[in-house]
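Dropping a structure here in structure tokens format, bear with me for questions.
Removed from the display is one protein chain of the complex; every other protein chain stays in position.
In order of appearance the chains are A, B, C, D and E, and numbering begins at 1 in each one.
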Amino acid sequence: MQTHRAKRVEITIESVMQSRLTDALSKAGVTGYTVLPVLGGSGRSGAWSRSGQVSRASGMVQVVCIIRPERLDDLLEGAFAVVERHIGVVSVSDCDVLRAERF
Amino acid sequence: MQTHRAKRVEITIESVMQSRLTDALSKAGVTGYTVLPVLGGSGRSGAWSRSGQVSRASGMVQVVCIIRPERLDDLLEGAFAVVERHIGVVSVSDCDVLRAERF
Amino acid sequence: MQTHRAKRVEITIESVMQSRLTDALSKAGVTGYTVLPVLGGSGRSGAWSRSGQVSRASGMVQVVCIIRPERLDDLLEGAFAVVERHIGVVSVSDCDVLRAERF
Amino acid sequence: MDQLLSLAGQNLISPIILCFVLGVAASLARSDLSIPEAVAKGLSIYLLFAIGFKGGVSVAAHGIDATLGLALLAGVVLSALLPLVAFALLRVMTQMSRLDAAAVAAHYGSISIVTFVAATSVLDSRGVAYEGYMVAVAAAMEAPAILSALWLVAKGGGDGTKGMDSALLREIMLNGSIVLLVGSFFIGWATGEDGLAEISSFIVSPFKGVLCLFLLDMGLVAGRGLREGGKILRPAVLAFGVLMPLIGSVIGLGFALALGLSNGGMALMMVLSASASYIAVPAAMRVALPEANPSLYLTLSLGVTFPFNLTLGIPLYVAVSQAMTGG
Amino acid sequence: MDQLLSLAGQNLISPIILCFVLGVAASLARSDLSIPEAVAKGLSIYLLFAIGFKGGVSVAAHGIDATLGLALLAGVVLSALLPLVAFALLRVMTQMSRLDAAAVAAHYGSISIVTFVAATSVLDSRGVAYEGYMVAVAAAMEAPAILSALWLVAKGGGDGTKGMDSALLREIMLNGSIVLLVGSFFIGWATGEDGLAEISSFIVSPFKGVLCLFLLDMGLVAGRGLREGGKILRPAVLAFGVLMPLIGSVIGLGFALALGLSNGGMALMMVLSASASYIAVPAAMRVALPEANPSLYLTLSLGVTFPFNLTLGIPLYVAVSQAMTGG
Partner (left out) sequence: MDQLLSLAGQNLISPIILCFVLGVAASLARSDLSIPEAVAKGLSIYLLFAIGFKGGVSVAAHGIDATLGLALLAGVVLSALLPLVAFALLRVMTQMSRLDAAAVAAHYGSISIVTFVAATSVLDSRGVAYEGYMVAVAAAMEAPAILSALWLVAKGGGDGTKGMDSALLREIMLNGSIVLLVGSFFIGWATGEDGLAEISSFIVSPFKGVLCLFLLDMGLVAGRGLREGGKILRPAVLAFGVLMPLIGSVIGLGFALALGLSNGGMALMMVLSASASYIAVPAAMRVALPEANPSLYLTLSLGVTFPFNLTLGIPLYVAVSQAMTGG
């Protein structure tokens, strides 16, 4: 089937920052994204798990955006401003999408 | 370690369509997939979040299938017939898998 | 923005094996990973879904690790020792990361 | 009239309504207050189980009479009929497309079980009796409206519809709420007063409190819907959301009079006819009419008609039914 | 016999059993009725906490006698012994592989706490007393069966086993259910009747109702298991699922007589011996014997033996224990 090149950006970030991140994405013109729940993880700031949380303070989510390649830089700049001082990970990979008119 | 080329297809679709999609995948000969929960998202039809749902009507899930490259077209055609008139996103990327005999 | 090549490894495995897997990853020197919940899936051992579970016995999770390419083999060997005799899937794809100093 | 106002006033300061109001207010103020999805679903399972069980026990206690069958039939007919009324009204009052109008209409033929539960709790605290089998009527009214709406679309030659397939039909008839409501109704019927005695401190005493928390969640969701979907509700659409329950309740009243229902049964029949679905029907519409706009029907049903019924509708229907029977 | 039939009949129309039946029926009809995983887990935490606490309070009230220690020991021996019986039976009756047979056998040595809870609730409503420490015996019986089964595999030279490592041993001994059951038992013991008075309107009055909802969920899961795994149950395997609890209960009865347990305690010992695990043991098997087929043991334990015990087994064991003691 007909597919189109796109970029898939995956941002793992603290839940408390989610709305700030999606606001920043919107400002950068990115209106399509999907938010996945995260059960736990480990990184430089140690390991954590959702069942160890009494507060929403340290839970995380994963925000996945699929965008046209030419929009990547705008997105990364918008996202970076938010994640910069926070824990979390940003990764980018290539993908192909159906129904490219949606992106 | 020995790995094998494969394709990773990620379909984000409304929960109400999940069983229709997986049935279509089975019919297209795809019997391996993983379903991930989705917390929320945004797209052409606006933003939504799971905590804003009183009904299962507008929740979404993400179905991930890893398949041999030569099976990709069958899968996409099967999936497309289901997602065609529905909201949602289909993306394809390259990957390598261990234990290729499983796919 | 400045990004760096990395590998994204995605391991879908039974929940009961999660801590064994992450322990093995730590031993292999991999300290960064994210664990995603899995709602259901299908494979050679049949289909299952979280709502069909009375016990944690057959639930699954997805462990995602982003690492420097040169560390891939260590990771795969460590992971393989754990998943070898268990159901589950290991896939590897290319990606680019921001803030490479973190990996 | 006085009685009506005092009833409405009393209703408005009950903890149940105030919890709903709190939820709406918190949402509109964009507080992050939220009830986890699993907990909200757990609360609704509790409510369905309790209301079904108690209905069955009441049937076991009072026996069934001829009206049970007729009332079920009336429910099916009402559910199939009301969407036609709603559809005509929408096409006259608003500029909604045929497809959207049919989708909205389906919601108004079906019912909201929480509105029903809230009404029974008003009747209970006023000591008004009602037929226990009304919960079975509620279950019978869930689905037929969907078929009516799909027929409306098909008649219009809509290629916007995938029509009804057997999988969807099974999903609708066996959706969780119907099965739980009907199942617990039969369990209550089979075990009767003895069964109730065993579990009444679970399903009777804490019932109202659980309903409070559930309505808090409904308020949060309705408020969020209004905040996001409110702008798409033009005045005519909004007016429909208040007018249609009134029309529905009058039609329901007619059926109730014809059936000779009791005072309380009449009020409940009005409530069922007036209320709009926001669980079963939206799910069916996403499958069968994916091109119809979900914000439209969810915002109307949950953000306009539900609060209207909860606050003003229920006391009105109760007052009317009491006036009718000189109660 | 008459008494047995009437007890079985009574048992079958209790809300608890009917809820389970509703769940099975809904699943088999492929309704989408489901209880969120978190809520089901919440309900089971409630049940474990309540049953453990009440057991502890009863020990505090009646004091402990010499049989407590002996009963615990009996539990450990039973749990270790029953898998050997089950394994032999499976190898004789069915063509199951050594590995699968050992995995299944482990489940039958261990226990199902919900079956135990359902039995206590039958005893309670019939006013039959039982030793409070039986919950501690239940906890003691959870784990030894796993070791027996792994020994069976190791003896067979199975390279299908990774054997037992210390991490797994810790996981088994400290699994959540055991810790909660034993912990709340001690809390109940420490706080006694005073503690119970403080929280009895939480753990006593609504108990049966919560059990109903939990059994609804068990029914849903068991039905789903039967729908998917039912085909792999050949007649001989199915027969095992009914025969083994009967054999187990007789062995349990022997131990109970030897210990001189009360009427109710005897019934509970039979129930524990007859019931099969579906939480702790499956999890351990996935780690230790990953090549054994989980559908086999889950379907048998949850889809065959659990319903059998719940509906027919419990009244049978109660009747037998009463006949034994002339009660």
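Following the convention adopted for this analysis, a residue touches a chain if its C-beta (ideal position, glycine included) is under 8 Å from a C-beta of that chain, and two chains touch if they have at least 3 such contacts.
Note that this is a predicted model, so its numbers are computed, not measured.
Among E:38, E:85 or E:257, the one in contact with the hidden chain is E:38.
The chain not shown here is touched by just one of E:187, E:246 or E:312, and that residue is E:187.
Within the full complex, the residue among D:36, D:192, D:230 or D:254 touching the omitted chain is D:36. What subunit D contributes to its contact with the hidden chain is residues 13-15, 18-19, 22, 25-26, 29-39, 42, 125, 201, 205-210, 212-213, 216. One chain is missing from the display, and on subunit A it is touched by residues 14, 16-17, 20, 45-47, 50-58, 85-87. Residues 36-39, 41-42, 45-46, 49, 53, 170-171, 174-176, 179-180, 183-184, 186-187, 190-191, 195, 198-199, 201-203, 205-206 of subunit E touch the missing chain (whole complex, contact as defined above).
Going forward, only the chains that are shown with their structure count from here on.
Subunit A and subunit B have CA centres that are 19 Å apart. Averaged C-alpha coordinates put the centre of subunit A at 45 Å from the centre of subunit E. Averaged Cα coordinates give subunit B a centre that lies 39 Å from the centre of subunit E.
Contact with two or more other chains is made by residues 34-37 of subunit E. Among the residues of subunit B, those in touch with two or more other chains are 36-37, 47, 93-94.
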